[in-house]
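Heads up, the thing below is written out as structure tokens.
Only a portion of the chains appears, each positioned as in the full assembly.
Order of writing sets the chain letters: A and B. Residues in each chain are counted from 1.
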Amino acid sequence: MTVMEQRGAYRPTPPPAWQPRTDPAPLLPDARPYRVLGTEAAAKADPELLRRLYAQLVRGRRYNAQATALTKQGRLAVYPSSTGQEACQVAAALVLEQRDWLFPSYRDTLAAVARGVDPVQALTLLRGDWHTGYDPYEHRVAPLCTPLATQLPHAVGLAHAARLKGDDVVALALVGDGGTSEGDFHEALNFAAVWQAPVVFLVQNNGFAISVPLAKQTAAPSLAHKAVGYGMPGRLVDGNDAAAVHEVLADAVAHARAGGGPTLVEAVTYRLDAHTNADDATRYRADAEVEAWRDHDPIVLLERELTDRGLLDEDGMRAAREDAEAMAADLRTRMNQDPALDPRDLFAHVYAEPTTQLTEQQAQLRAELEAEAAGPEGAGR
Amino acid sequence: MTTVALKPATMAQALTRALRDAMAADASVHVMGEDVGTLGGVFRVTDGLAKEFGDDRCTDTPLAEAGILGTAVGMAMYGLRPVVEMQFDAFAYPAFEQLVSHVARMRNRTRGAMPLPITVRVPYGGGIGGVEHHSDSSEAYYMATPGLHVVTPATVADAYGLLRAAIASDDPVVFLEPKRLYWSKDTWNPEEPEAVEPIGRAVVRRPGRSATLITYGPSLPVCLEAAEAARAEGWDLEVVDLRSLVPFDDETVTASVRRTGRAVVVHESNGFGGPGGEIAARVTERCFHYLEAPVLRVAGFDIPYPPPMLERHHLPGVDRILDAVGRLQWQAGS
């Protein structure tokens, strides 16, 4: 039986005999975000996993801070920080197997790094020396995607292709609350459900699309409620609770891997920093709101759980911080070196073989650069 | 040497055959789009493929062009070679962002690590009495997008050869199928399809000495007809079929125009901002001192595509081409 045949053909039936195609009840999200930390569910969580998550959260926070500092030093063109959203970033990275794929949006550098992408290469786009700085196939991380929601159909297509090839691969795609308004979000989720593709969609609902609050973005009960309209389960989770995000994603990944099809997960979280270093968040939100979220900090939540349960002590915390500092120091050093630039790259990868036209243009640029190098009078222009 | 019996085939049949042969030769080739499965496509170009290769290889997708092309991107990322059908020219527009921002750029974005061997088949152009949105010539949009190849056949043999070449290409190819030539016939041996050079070579369809008609796709037959009619006026017109708009074969075109000293670009697409501007400009850059007259353009008017009953006024016809040839300042030169 082919993948396509598995769904069987719907034959329209006149209304007295009409049947809903699936039962909607199990698809609806719970009324409140699922939480683990500070609840009874925490007892069941794997201590080893919690410690790994913790170390990565600390590292992630430090990464965001370092990258933001680099923008001030002119070493990065721009940085959209995920401070406050580290639980989503880290859980998304850790929940996947090596053979799985991650589809990050432009804000998700940290998720890519947590999955293994070199921290400097992950910043290439934002530093400006090239677009994608890493080989997507090395860690199975798609290029950081700037046009919002356009990465979602890619994730669906890749997951579908893997399934067609008989590979046991799941794709996890990240998108923001704002991104859910795009047509590509809709089309991707619909294709995923119709094809029963092994893909998990994680919406990081951080309350804002730049300056636009969620109420101007949607009137839905929650973003997770969109799932039922595609015939896939919707799950709502506390996005600052790393254990909860990991558990919900792990369930969704396992479900997808077992052939159960896609899941839409909405993680309720908050962007503590401005949209990017270039943004002035005070224009559209009050400090009090930010403070309320600081009290629900993902690192603090997990740290409290771990220390309360004796799974983490001062030494452990110091070790995590030291590891993060080492990463930051290395990042700083390497980012302070000017990247090697080769203008020939401009023409080398437009096509498999450069066209005559591009070869001519490359020769023109080479001649110009040689002239520039030779005579000082050209340099100023 | 055996004699092969040549059978007449339509361009649509040649395209079907190309898809079939490509799918048979390479299991990574997947056909997808609206109605391409059970129905075989609204122009029947995918007829029989779902039956022969199964629904997973020839797939009826949900009705969403951005989704079709966007998922094809993901499939290509995983090593497949998707061949996407857009049902009509104007219905490719919803997929524009995926095409321009991803399909055209992924290889470049990743310094060659992630090529996207996707073929986007787009039936294009008018002359078939299509109602609104069914007759656009959208090639200017694709030509202006670096990273795409843009190819269009004008003969039955090229339909086969170029589509095979497009599918075999490691780069994305927008494959423009002239709707009104779908039913054009030619003797062509599908058992031994003519070998076609790789994408990017124009061809002289009719040699001539007086002036060059530069054209492609749906306008080739019109130009050949015009060249015949021009004999009565004493003009011996050369006709160049570009076949590939990107890459552009400057060599063939320049050689022809340098020989004849006069040129007219002919296409259905709107004149203003259309392919003809680029072609005329680059021919002039390369042939200026050989030209007896400016390169002229015969194109669709600068209007939205007209309703069926008025389309004949819009489409470049033999008279309009001959008028342009007549304006090539014959008093001044040969």
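As a convention for this text, a contact is a pair of C-beta atoms (placed from the backbone, for glycine too) under 8 Å apart; a residue touches a chain by one contact, two chains touch by 3 or more.
Only a predicted model underlies this, so the values are computations on that prediction, with no experimental measurement involved.
A.B. asks: List, for each labelled chain kind, its number of copies in the complete complex.
C.D. replies: Full-assembly copy numbers, per this file: A x2, B x2.
The rule we apply is simple: only the chains that are shown with their structure count from here on.
A.B. asks: Mind checking the centre-to-centre distance between subunit A and subunit B? Centres are C-alpha means, answer in whole Å.
C.D. replies: 39
A.B. asks: Any idea which subunit B residues touch subunit A in the complex?
C.D. replies: Interface residues on subunit B, with respect to subunit A: 30, 54-56, 59, 61-62, 64, 66-67, 69-80, 82, 94, 97-98, 101-102, 105-115, 146-147, 149, 169-171, 200, 246-248, 250-251.
A.B. asks: Applying the document's contact rule, which stretches of subunit A touch subunit B when the two form their complex?
C.D. replies: 2-5, 130-132, 135-137, 142-143, 147, 150, 152-162, 164-165, 171, 183-184, 186-188, 190-191, 194, 345, 348-352, 355-357
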